[in-house]
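With one protein chain removed, the remaining protein chains of the complex are shown where they sit.
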Amino acid sequence: MSTNKTYTVPTYAAFGWLTFSTFLAVFGPLLPVESFRTIHGDFLDAKPFTAGHWFGVDSNGYDIFSGIINGARLSLFVAFITVGIGGFIGSLLGITAAYYRGRYDSIVNTAFNVVLAVPNLVLALALVAVLATNVDINEAVPTWRRLATLMISLTVVIIPILGRIARASALTWSGREFVVAARSMGMRDRHIIWRHIVPNVLPVLIAVGFLAVGVVIIAEASLSLLGVGIPDGASWGGMIARGRNDLEYNPHALYFPIIALALTVISTNHLGDVLRGRLDRREARL
Amino acid sequence: MAGSGYAHLRDSDDVVLALRDIVVEFRVGGGRVVNAVSRISIDVRRGETLAIVGESGCGKTTLGKAILQLPAPNTGQVMFEGTDLTKLPKEQLRSARTAIQMVFQDPISSLDPRMTVGEIVGEPLWIWGRGSEADREAKVRELLNNVGLDPELVLHRRSYEFSGGQCQRISIARSLALEPRMLICDEPVSALDVSIQAQILNLLQDMKDRYGLTMVFISHDLAVVKAVSNRIMVMYLGKICEVGSPDAIYSKPAHHYTSALLDSVPVPDPAYQRNNVALQGEPPSPVAPPTGCRFRTRCPAASPLCAAEEPLLREVAPDQFVACHHPRL
Partner (left out) sequence: MNTILSIAAMNIKFVTPRGLLEAVHEVSLDIPVGSSVGIVGESGSGKTVLSRAAMGLLSGSTVRREGKVVFDGKELTTMTREQVRNEFGTGMAMIFQDPMTALNPVRRVGTQIAESLRIRLGMSKKAAVVRTIELLSLVQIPDPQAMLRKFPYQLSGGMRQRVMIAIAISCSPKLLFADEPTTALDVTVQSQILQLLSDLRRELKMSMVLVTHDLGVVAGNTDYVAVMYAGEIVEQAPTSELFANMKMPYTEALLKSIPTIHMQSGKRLAVIEGRLPDPTSRLQGCSFAPRCPYVQPKCTAEHPPLVNAGNDHLYRCWFPLGQTIARKQ
């Protein structure tokens, strides 16, 4: 294949950044960095490049560097889990709908369209509002429940996005004659889906999955700004939400989470595009 | 339409496949219905090759797939070796199908691009758990050898590395893996170069002899069909026009449509003069087929009778049946 172009610098950069932040997310707690919960009273509002606090300290006394590392864990954790679960459910629905067609397909497809018609954020917000409130308003909602609710809401956002891609791709593959051939040989439907359709749909899903990670990170951050993000405001979005309050006195508390967030979303989008481009070129040869 | 009718059906013990009043309809948007196959009855004897010939959209492929119940016909019987496939429960149908296999038109689309040739040809054996892994590989090698491919060279490569003709050989090897008794070939050579067509046609003949197959051969080209078939059925808009032996049909076609099809085959001789005007226009929509004889809108011999009444198949010469009010004979 002469089309196998070597990767460009931005691709390496994007890959490098995602690897790095994933590393921070996984091994963050093991690094010789103080807990992000430690309050540094002496360094309140310290500017960046202060010795010991290279990213500075916010007005509550939290070290921003520790916050970024901890935030990577939460933001990426939420993003990958929701895209993973949402992608699984979405592609299961999408692929089976495309394969079996008929009534089941129209129901699934309509459901996808209905969910997609509501803007992501509004949908997530509505779900959080419904699921994460107590009947007794005096009783606080436990953190785990708020986190679970948030992730469920984001998953619901992801399901139709990936589901529709999976359905469209599976639809073209189910029309191929090798699927008819497999049926005529007496292959069971679930084997046909598993052996012939899933492997062909998967690469597209992975490429779009990267884009979806970006969507989720942004959605979570936006929810944080609205005050219903990951509890305790420890994600990157949460840091931005907190820092917003004293933008005038301590703007650097915002810079770093914003940069981290932007780099991550740009990287996932870029990698998604690169993967898609490679796939398109490969499909063109088939 | 040509027409319906049962005059051409044969009553003998060696009829392997008997289709009776097959109807296949598809719903298209707006509540309209495409009459892809309208009450077709035909039978195939053991060891025979039935060619189904007609233009795109005449329902020939749909009829071929209806034999395998992919999808099943809306109404009608598909009697294969005495069993009506349309009445079989799902599990029994699954195993009954293995006796009938299919070779498709598009050699590229009929092979999974992600699988190696070994996996593709071995897949039917894997599905049915035939033999051990080693047995299966030996069988795959044998099959590849039989279709003229070198197992050593092709076993671990993927389909997109091969030419159309080679892909069609792989596809034929796969269709023979379960040792079927009947092979349905859906335009197996129309996507290939002329020079390769002959190779594949010969290969199919060889495989038919070697495995004792009964064949249904679907094509739009009467020339391609000539070499391989014992019986010809010409279809137009979901109906039978003419059925009979190749000798009769090629030398004196009785239906005006058959004769038009024969005339449009390109002749590799610059001095050749066509004796008839080529068939004009295209078939009307199968959503609203013409009344009476479906071919009448393009037929040079059409009369008011053709619009009023559907012609039934009747014998015009020994083993030659035609559905036409004004046959050429």
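Chains here go by letter, A and B, matching the order in which they are written, and residues are numbered from 1 within each.
Definition applied: a contact is a pair of C-beta atoms (placed from the backbone, for glycine too) under 8 Å apart; a residue touches a chain by one contact, two chains touch by 3 or more.
Worth saying up front: this structure is predicted, and the values here are computed from it rather than measured.
K.L.:
Using the touch definition from the top, which of B:L222, B:L237 or B:A302 touches the missing chain?
P.N.:
Reading the full complex, the residue touching the unseen chain is B:L222.
K.L.:
Among B:G29, B:G129, B:P268 or B:P304, choose the residue that contacts the chain missing from this document, as touch is defined above.
P.N.:
In the complete complex, the chain left out is touched by residue B:P268.
K.L.:
Could I get the residues of chain B that touch the absent chain, sorted low to high?
P.N.:
Listed in rising order, the touching residues are 55-57, 163-164, 193-199, 201-202, 205, 220-224, 226-230, 246-247, 250, 260-272, 278-282.
Just so it is clear, only the chains that are shown with their structure count from here on.
K.L.:
Using CA atom averages as chain centres, what separation in Å is found between chain A and chain B?
P.N.:
So the centroids are 50 Å from each other.
K.L.:
If we count contacts the way the header does, which residues on chain B are in touch with chain A in the complex?
P.N.:
Spelled out, the residues of chain B in touch with chain A are 65, 68, 70, 94-95, 97-98, 100-102, 104-106, 108-114, 120, 123-124, 127-128, 160, 171, 174-175, 177-178.
K.L.:
Inside the complex, what are the residues of chain A that reach chain B?
P.N.:
Touch list, chain A to chain B: 176-178, 180-188, 191, 196, 199-200, 285-286.
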